[in-house]
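With one protein chain removed, the remaining protein chains of the complex are shown where they sit.
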Amino acid sequence: MKPRWTGLLLLIAVIVVLALLPMLVNNFWLRIATGALMWAGLACSWNILGGYAGYINFGHSAFFGLGAYVTALLMGDKLAWPFFATLPAGIVVTALFAIIIGAPTLRLRGAYFAIATWAFAEVLIQFASVMDFTGGIGGIGLPPFLDERFFYFAMFGAAALTYLITWALFERSRFGLKVKALRDHEPAAEAMGINTSLVKLQTFVLSAVTASVFGAIFAYWVTFINPNSVFGGDITDQMVVMVLLGGLGSLWGPALGGVALFVVNRIIWMYWGDTAFYIAILGAAIVLVVLFLPNGIAGLFSRRGAKSGAVLDKAVGNLAGDGQGGPS
Amino acid sequence: MSTNSKGFSRRRFLSVSAVAFAAGPLGMPFVRTARAQVATFKAGVITSLSGENILGGNLTKRGYDLWAEAINAKGGVEVAGELFKVDMFYGDDQSNPATGADAAERLIVQNEVDVLFGPYTSGSTIAVQPICQKYQVPMISGSAESPNVWKAKPEFNFGIIPAVDTTAGKSLAVLAKLSNPMAKTIAVIGVNEPFSKETGEGFRDGAKEAGLEVVAYELVPASGDLTPVISKIAALNPDIVAVGGHEEPLINVVKTSKSLNFRPKALIMHYGVTDPAFAQALAADADGTCGVSVWLPSVPYKDDVFGTAREFAEMAQKKSGHEPDYTEAACAASGLVFGDAVKRLGKKPVLTPEDRVALKDAIAETDIQTFYGPIKFEKEGNHYHDNVQPVPVLIQIQGGKTVAVGPKEAAAADLTYPLPAWK
Partner (left out) sequence: MVPALDLFLQTLLNGLLIGGVIGTFTIGFQLAFGVLHVIDFAVGGWVVLGGYLGYYMAAGLGVDGFLAIPVAFVLFGAIGYLIGPILYNVRNSRTARPELMALALTFGLFTLLRGGMLTAWGFNTHSVPTALSGESLAVGPVTVPLIRVAAAVFAIAIAGGLFLFLYRTRYGLAIRATAENRQNAALMGVNIRRLSANVYGLYAGITAMAGVLMGAIFSVNPEVGLRYTLFAFFVAVLAGLGSVGGALVAALLLGVIEAFVATYVGSSYSLLAIFATLFLVLLVSPRGILRHGL
């Protein structure tokens, strides 16, 4: 029971520090913290499908962008909705898209699913670039709201909610067990009477909807979006790398990976922002982590890290999609 | 950090990385940079040092740096008879508007800059404007050319280059007038990315005014293959082909046209033709390509920091190894606007928040002559705070060199028209 108590104390300490942060740091660091919370939340959102269900989504930026575009379009001059009214609208639109896209694509396995979702995100980029109502490639501006604290607490709230839902659903409920079962052996899960298609779709929609909320806040925060800035593949790439660095399929791994990668990126960018060399440093850092921290940062802290790795090792789903590529 | 410490020493790498990682993400917020003992002006540069817009981003940075070097060599910016040096700070926007906003916030809050020099891309500029507004810090944009930047009526942002909707069409009209026999038809290609699309629209709308018939207007995706669109246009055989894009797609347009043996009577492209890298990459195939420029080393302007336009060009050439284009010149001129405004304001560093608002008002009243040309900002309308004074010059690459061919009073050589067949 002792470790649980220290864990709880640590969690409370983190929450207190985060709640007090706006009083402790200046606006620039608050902005960085806002970004870090967003990425921690997005990494968790990706991990819901990637880590718990074992489906690698290369087009997750599609849902981030949908949330951003719905908010931007509704808050524009013509409709001028208040920000909070756009959030449920974004959630509904994203959920509908996720159901329509998820139902057929979730039949695909491994890399085929990954590339199909990527293709979907590219379709949305091209669509938003060509259409007039989305502002085309020029993008859309939003009415600027310049309160850094508001956005900090909005991201904080969204991230906290995302982690709470993930914890409750995937670490503490039967639903989580079903999802993990289908990840570890889909035919077996089906044989046990789990409606795997439904469970996968529910997980996919949850993952999509959480990403869209961050997209909505992001659009309002940055005040300007265009197709590449919210649908771009680099957004998904970052989520994937953050989850892998933090620890795939663990609750806190994505938070650690998201915060670490974003903050290290920004620190390197601050000191070497006048050359492109920081990109090389970032690349080298990723290579080193893969080589020396293969279970992610979370693997360093938990004794279970190695063990759960061994269990997962036997997982059928691998990117080859044919069950032969995996080691045994 | 000073402008000439761009070299990357190993010691700096080690010491900075040690600090960065030892201080750590939580420790960093409390580390504050001490103000230098000698008062200086601090200027922040936001531009694309990585990502898809690196070429333009580096051009922009070079222009701003040229001013900092020139002014520091003279002892600094003069205020009330005293000279104050300028410190430059940089933020990479990674060719991404959101990172541009982060960079602006950092330069203002962390580095406490007195003025910002604006990004290369219009997208970043639009994202940075609200940050300038929030902190009431003026920004001088030496590069942004998109009309969208000024439509939003940014209170704190000022543009040195006339928006492309005013320049692209005018240059096309000059080209049509000079063509003999007179051109009748035109095909317009716009690469579907923010600035290039607006350039394409500028050409399209300008064509109608110039009395040219637009036989095709095609938007192409930035990473698409150009053979289909060039084939389609070749089949329509227009007199002029006009292309809005950045240097990489422009280079590909020329290569693809040649490989399909299609040579229109005139080819006009914007932006990137004026950058020497374009002619270097294409060698002889670049010859004959027309472009739009609001400045050339041959223009008859001067000021007391850089001297004549020619002298500025030589200084830039010495530093970067090739002739500067108009973006570099406009960025260098941005510094002159700051120097002039702060001198009129008469406030020494460190500027207070009230001083910066007053500085913004002083910049709005700018009316100066520089090596780049006259600078005066619009006070209303669709080009609010943009400097629409410069008259665009039609240039053509001849023998690997950029020369002015129109309008007549600016021409240094005759327009080659129609273009000869490919060699």
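The chains carry the letters A and B, assigned in the order they are written, with residues numbered from 1 in each.
Here is the rule we go by: contacts are C-beta pairs under 8 Å (C-beta built on N, C-alpha and C of every residue); 3 or more make two chains touch, one makes a residue touch a chain.
None of the values given here were measured: they were computed from a predicted structure.
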Candidates B:Asp102, B:Glu145 or B:Glu247 - the one touching the absent chain: B:Glu247
Residue of B:Leu55, B:Ala70, B:Val214 or B:Val357 touching the missing chain in the full complex: B:Leu55
Per the touch definition above, residue among B:Val45, B:Val220 or B:Val337 touching the missing chain: B:Val220
Missing-chain contacts mapped onto chain A: 56, 104-105, 107-109, 111-112, 114-116, 118-120, 122-123, 126-127, 129-130, 233, 237, 240-241, 244-245, 248-249, 275-287, 289-291, 294-295, 308-310, 312-313, 315, 318-321, 324-328
Positions on chain B contacted by the hidden chain, ascending: 8, 50-52, 54-55, 58, 189, 192, 218-221, 223-225, 227-229, 231-232, 234-235, 247-248, 251-252, 255-256, 258-262, 277, 280-283, 285, 422
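Note that in this section only the chains that are shown with their structure count from here on.
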Chain A-chain B separation of Cα centroids, rounded to whole Å: 36
Residues of chain A defined as touching chain B within the complex: 24-29, 31-32, 35, 126, 129-130, 136-139, 141, 144, 146, 218, 222-226, 229, 259-260, 263-264, 266-279
Residues of chain B that touch chain A when the two form their complex: 1, 6, 8, 16-17, 20, 25, 28-30, 49-50, 54, 61, 90-92, 94, 96-98, 101-103, 105-106, 108-110, 123, 126-127, 130, 133-134, 146, 148, 152, 192-194, 197-198, 219, 221
